[in-house]
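Shown next, in structure tokens, is the structure this report addresses.
A single protein chain has been omitted; all remaining protein chains appear in their positions.
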Amino acid sequence: MEIVITDSIEIKAPFFDVDSCEVVWHGHYVKYFEEARCHLLDRVGYNYQAMRQDGYFFPVVDMKIKFVAPLVFAQVFIVNTTLVEWENRLKVKYEIVDKDSGSKITKGYTIQVAVDVETRQMQFESPTRLIQMVEAMR
Amino acid sequence: MEIVITDSIEIKAPFFDVDSCEVVWHGHYVKYFEEARCHLLDRVGYNYQAMRQDGYFFPVVDMKIKFVAPLVFAQVFIVNTTLVEWENRLKVKYEIVDKDSGSKITKGYTIQVAVDVETRQMQFESPTRLIQMVEAMR
Amino acid sequence: MEIVITDSIEIKAPFFDVDSCEVVWHGHYVKYFEEARCHLLDRVGYNYQAMRQDGYFFPVVDMKIKFVAPLVFAQVFIVNTTLVEWENRLKVKYEIVDKDSGSKITKGYTIQVAVDVETRQMQFESPTRLIQMVEAMR
Partner (left out) sequence: MEIVITDSIEIKAPFFDVDSCEVVWHGHYVKYFEEARCHLLDRVGYNYQAMRQDGYFFPVVDMKIKFVAPLVFAQVFIVNTTLVEWENRLKVKYEIVDKDSGSKITKGYTIQVAVDVETRQMQFESPTRLIQMVEAMR
């Protein structure tokens, strides 16, 4: 059986994220993705704190964002996340939709790999505990 | 003859961009790309102010960043930019390298399209003045 | 009878706000204050959108923050706000406390004045509607 782990969070676009074109500046979506990813990893039970305890950082090595429609001040939106890879690297897909209409705002993904805190070496397999936690959600 | 428009800026990684893993948080690179892109467009002679005077916003619709090596606090780096498309949309490629060693840190691209300030309609051709300014650099 | 208008919001310190000393970087508290202030003004019924409809910006002209204890990644905290002046200018006091222990993290205030969007002139009285909305909460 396939494992499909999804999650979602709700955010209200804050004033300080809106630029002079009266839309959320594109760079701020990286924060929204991270908030949603952290929430997803909390759900999996293997968050950044757990990674650090195990001796790993999990830097983002690849990121893509496609901006379909703008977000405006105080707009309420949903960030949907799906964990699509976890065995060798962590790949999360994101979709941002307007809360009221469900219309699509943004989609994208991030790829992270484990890095040993001591040696700063990139790992080619994810930490055992991460894999176990994900498998346990089957 | 092919038109190749390139530019570069130098940045020193500020303290407030560094995260708890002691590297620049990945979302801040979007700022470095924008600073470099604005500098490139100043060179072309058609910057955000000129776009607005002509009645256009230029939102980013697509962005990709590949993180090869980390940046640390106070590291001095170069953001190299190349204007690769301008007729129908604005595509800029970025490469971040360490200033001293020249070693590669990051690469990526952004794609922007003109949007009419009045109608909020996306344009399928770049503003005439932008194309003229680029052609004039031939 | 004195009018005392208070409000509070809850925030969880995000990863991207934490610096290399493993505490929330001091500049990010300005965002927490603004999120809390916007929530308070929503409660009053005279938020930034209403101000703009009436033809006013409300820039911050004075801000003070005292940092008593640090915030760490994923710490949940409460931002308490009190509206202390509104007739000639908007003064809001803030207190940040740890959600679990109630221990004090930060206190501060901001002062804002109305500025006419057209003339860019600072106003020496708050917009009538703001005063009415506040008085109505008596």
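Going by the order they are written in, the chains are A, B and C; count residues from 1 in each one.
The rule we apply is simple: a contact is a pair of C-beta atoms (placed from the backbone, for glycine too) under 8 Å apart; a residue touches a chain by one contact, two chains touch by 3 or more.
The model shown is predicted, which means the values in this text are computed figures rather than measured ones.
When the missing chain is restored to the complex, the residue among B:Cys38, B:Ile78 or B:Val117 that touches it is B:Cys38.
In the complete assembly, the contact with the undisplayed chain comes from A:Phe73, out of A:Tyr46, A:Phe73 or A:Trp86. Mapped onto subunit C, the interface with the missing chain covers residues 21, 23, 26-27, 30-31, 34, 57, 59-68, 70. Contacts to the hidden chain, counted on subunit A, fall at residues 15-16, 18-20, 22, 25, 27, 73. Hidden from this view is one chain, which touches subunit B at 14-16, 30-31, 34-35, 38, 47-49, 73-74.
Simple rule for what comes next: only the chains that are shown with their structure count from here on.
Chain centres here are Cα means. That of subunit A falls 24 Å from that of subunit B.
Taking the mean of the C-alpha atoms as each chain's centre, subunit B and subunit C sit 34 Å apart.
Computed from the mean C-alpha positions, the centre of subunit A lies at a distance of 29 Å from the centre of subunit C.
Looking at subunit C, residues 15-16, 73 sit in touch with two or more other chains.
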